[in-house]
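Removed: one protein chain of the complex. Kept in place: all other protein chains.
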Amino acid sequence: MSSAFSVIIDSLPYLLQGSFITLGIVASAMLFGLVVGIIMAVGLVYGNRFVRLIFSGYIWIFRGVPVVVLLFLFYFGIFTYLGLSFSAFTSVAVVLGMTTGAYQANIFKGAILSLPRGQFKAASGLGMSDFQAIRSIILPQILRMSIPAWSNEFSIILKDSALAFVIGAPEIMARTQFVASRTYQHLPLYITAGIIYFLLTWAGVLALRKLEKRLQIPGYSHYGS
Amino acid sequence: MNENSPILRVENITKSFADNTILNQVSFQLEKGEIKVLIGPSGGGKSTLLQCVNCLVIPDSGRIFLEGKQVDFSRRQDLYLLRQQVGMIFQDFNLFDHLTALDNITIALRKVKKKSRIEAEQRARQELEQVGLADKEDLYPAQLSGGQKQRVAIARALAMDPKILMLDEPTSALDPELIGEVIAVIKQLAARGMTMIMATHQISLISTLADEILFMEKGSIAEHGAPEILLGAGNNSKTRGFCNRLDELSGVEK
Amino acid sequence: MNENSPILRVENITKSFADNTILNQVSFQLEKGEIKVLIGPSGGGKSTLLQCVNCLVIPDSGRIFLEGKQVDFSRRQDLYLLRQQVGMIFQDFNLFDHLTALDNITIALRKVKKKSRIEAEQRARQELEQVGLADKEDLYPAQLSGGQKQRVAIARALAMDPKILMLDEPTSALDPELIGEVIAVIKQLAARGMTMIMATHQISLISTLADEILFMEKGSIAEHGAPEILLGAGNNSKTRGFCNRLDELSGVEK
Amino acid sequence: ADKIVNGIDANFPPFAYIDKTGQPSGFDVEAMNWIAKEIGVEVSHQPIEWDGIITSLLTKKIDIIASGMSITEERAKKVSFSTPYWVIKQVMVAKKDSPLTIDMILKGKKTIGVQQGTSEAKWLKAEAPKNGWNFELRYYSSAPLAVEDVLNGRIDAAAMDDAPAKDASSKKAVHIVGTFGMGDEQFGYAVRKEDKELLAKVNNALAKLMKTATWHGLIKKYKLDK
Partner (left out) sequence: MELSPFYQELVTSLNRGLVMSIALIVPSAAGGVLIGILAGTVRTFGSTVFRRIGDTYAAVFRGTPLVVQLFILYFGLPNIGIYLSPYMAAVTGFTLCSGAYQSEYVRGALLSIKSGQHLGAQALGFTRFQTIFWIIVPQAVRRALHGCGNEIIYLIKYSSLAFIVTCIELTGEGKTIATEYFRFTEVFALIGLYYLVLVTIAMFILKKIEKVLYVPGFGRA
């Protein structure tokens, strides 16, 4: 048991360095997904039939195919064919970003639909263009409402980032495995990894809750759980 | 522009949703300073008509002239401009829930009229004062009572310097005790000579303010005329029957 | 039970939320067949008082007697029984959204009164007929108009054979044109001798039905008495002032 | 190229693993460092999941695989191998106190763990019906995990290369039962077929290295001689 303990102590700095990579991937993916999600959600609600069809197709595929599969496909296949020589880190961030983008699109779309229709009408009634109405009236409201659902998405992506290892970005899970293979202390190391993830999730969710509080406006209810 | 030509002319507006014809060849016109009141049974098309006037709902056919100039329904810029000139007050206020009372007013001034923040705020404060809410500028819609919300909505519309104000049942979402404050503001607007068209069930507004009553039923204007005539004792109009029924429900029975 | 003893006696009910005293030593009693109307400004505690009577809100202190028997606030069974005997109609209906009109009525009969499905449905149909909705039994709340919803809510309460019916602003969430149908049902109940206590702003209900008016303000009954007296010309009561203000807002101004 | 990337399976001690300081280390890693110096390029070592390592090479994410890769016919169709530098035997590992023999493991309705995608996994699966062996195979994502389950008693033995087996037996309560009839395999470095120049340089340097004392020092250091 003492050897398990000393292995954990010894490897902790190495594992914790991995959490920077993990957080880097998660942050880039979430931001990328935010942009994708907003564009898609707006397109899905206000776009014409053609736009809606394309975006729905995108969401269908990215919701239907596991991230590992997408990662292999893009990293070894599509990116290569397109001549994009992304690093492992960038590739993971982009693929996870495209995936969470599909989910975020659904979150934002739900939020837009949950807004009273009068909000858009009133903006139009004042002479705002559709773009102005979406930018100044719709988005500020739905982004606020979506923070809880978004923090859910964050915790999912945080854990999905462990898949980064299949293409060689050495984040927490990969490092755990490396140390375990060398030391044969699998169980204690996996438990340690579990705790690190738990703390990261907790910290992230807490930070988002802070943000939500800061942005809070009297009388707001949330969309999603 | 000829001083005597109507400020707004609506001609043969028709609108259907799916197979339902909601508005059928509706025409009317509005002179400067005139107040028209739309009444009639629920579902008669009052809201739809008002929304057609500023093209929040685009009519299937018909024409709209603002100050003698026809509005081209297919040109977005035309629509945006029309809506700036025709203010709209909704039954359920539709204040922007994420903005304070002040910002509810400034946002359109800044984004649409491209005014500076300072200018916009100055104007907004002025309008808030007019509706008696000078001290509430920092409150969010959720912190305002219904009557206060509706007054902010009115201030928001007025800040855009509209040529016409349209009000769609401005008091019907209010608690009976709060109706008074909104009615007072509307009467004050009338006194200042604002051109208005409003849908309402509020007898006190109908009988005291209306220059003309339009009675809408099944998508058409079934009757119209001055209130003295339509509501006059002995007149057998639909309008009078309808108003009497409204009256019975709310009035003290003797 | 003595025929002359009140069916409901409420003694010194006090209720606070956090530091706010919402009800302060309120007492009243209700005779069989009597109709009392609660009026007063918003926030005066009318809803809270009604909810205290059937212990949806448990009073902090005070006593409630139903047919002479005191209700033990700490015994759940007592509360369940009390609520079965005191029917309640809410302003926003509170129909069960996942059940049809018929099932909204049968569910309590079956689960609470343990009646068979057949018996329950028979009874439910009878009540729906009474409120004029025999043909709507298969519709869900979302498919009913406000007036119809409120009538189902009334049928649902009546099916439980309550000794008393409490109505909390039964018409204030309704469109003006739909109010009439609910008022008709309430008048019909009154005619059948139902014991009722209701909070309302509806002048026609107050003046025609009330045996006694209770004017509530700041958590206390500020005035009470027969409408002929309180509303009588020349009487300087708060009640009359309040009703006149309601009246002004909705009545035709001459 | 003056910079090359070496893809390694960092779960394959002692040939390639991550050391205490978090740096890639192991027999192959050190050998590759020497070779790189010799041919005048910079080398970095990139840990990659074994499943995807050849595809990574083919899609130019890495330039060479020096990570205990057995030379097989199928692999040789896709990539070029250097001259073999190590002969490896496949062995069975069982609990230290286990009385099982190879024969008993193969024919006694036992359960054997293997790493998914390895040559021993393939060989055992293919040979079983021919020889009337009746064991059951379990697939693990790495050999150390198979050892873990041997210790848990869920499986009776694990088949793996002898070097990691020795490593395991030095750290855990398992022992090597012996070879089980699979032909010896040779390790080689893999490069893309078109990188003929690189291959030639690597082969030259490797030949040179194998003659030095450093090579034997490495073998000693990683206990490959036992």
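A, B, C and D are the chain letters, set down in written order, and residue numbers restart from 1 in every chain.
By our rule, a contact is a pair of C-beta atoms (placed from the backbone, for glycine too) under 8 Å apart; a residue touches a chain by one contact, two chains touch by 3 or more.
Bear in mind that the values here come from a model prediction, so they are computed numbers and not experimental data.
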* Structure fact -> Contact with the hidden chain, among A:F55, A:F72 or A:F89, goes to A:F72
* Sole residue of C:T14, C:Q29 or C:Q84 that reaches the chain not shown, by the stated touch rule -> C:Q84
* Using the touch definition up top, pick the residue from D:T83, D:T101 or D:S141 that touches the left-out chain. => D:S141
* Structure fact -> By the document's definition of touch, the residue of A:F5, A:F131 or A:W202 touching the omitted chain is A:W202
* Structure fact -> Contacts from chain A to the absent chain lie at residues 60-61, 63-70, 72-73, 76-77, 110, 113-114, 152, 155-156, 159, 162, 173, 186-187, 190-191, 193-195, 197-198, 201-202, 223-225
* Please identify, in ascending order, the residues of chain D that touch the omitted chain? -> 50-52, 54-55, 58, 74-75, 78, 113, 116-117, 122, 138-141, 145, 148-149, 152-154
* At which residues does chain C meet the chain that is not included here? -> 51, 54, 56, 76, 80-81, 83-84, 87-88, 90, 92-98, 107-108, 111-112, 139-143, 153, 156-157, 160
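In this section, only the chains that are shown with their structure count from here on.
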* Asked: Cα centroid separation between chain B and chain D, in whole Å?
  -> 81
* **Inter-chain centre distance, chain B versus chain C - centres from mean C-alpha coordinates, in Å** => 36
* Take each protein chain as a node, join two nodes whenever their chains touch, and name the resulting shape: line, ring, star, complete or other. => line
* **Chains that touch, pairwise** => A-B, A-D, B-C
* Structure fact -> Residue set of chain B touching chain A in the complex reads 51, 54, 56, 76, 80-81, 83-85, 87-88, 90, 92-98, 107-108, 111-112, 139-143, 153, 156-157, 160
* Which positions of chain A touch chain D when the two form their complex? -> 10-11, 13-14, 17, 72, 75-76, 80, 85, 88, 165-168, 170, 174-175, 177-184, 186
* Asked: Residues of chain C touching chain B in their complex?
  -> 41-42, 172, 175-177, 179-180, 183, 201-204, 207-208, 243, 245-253
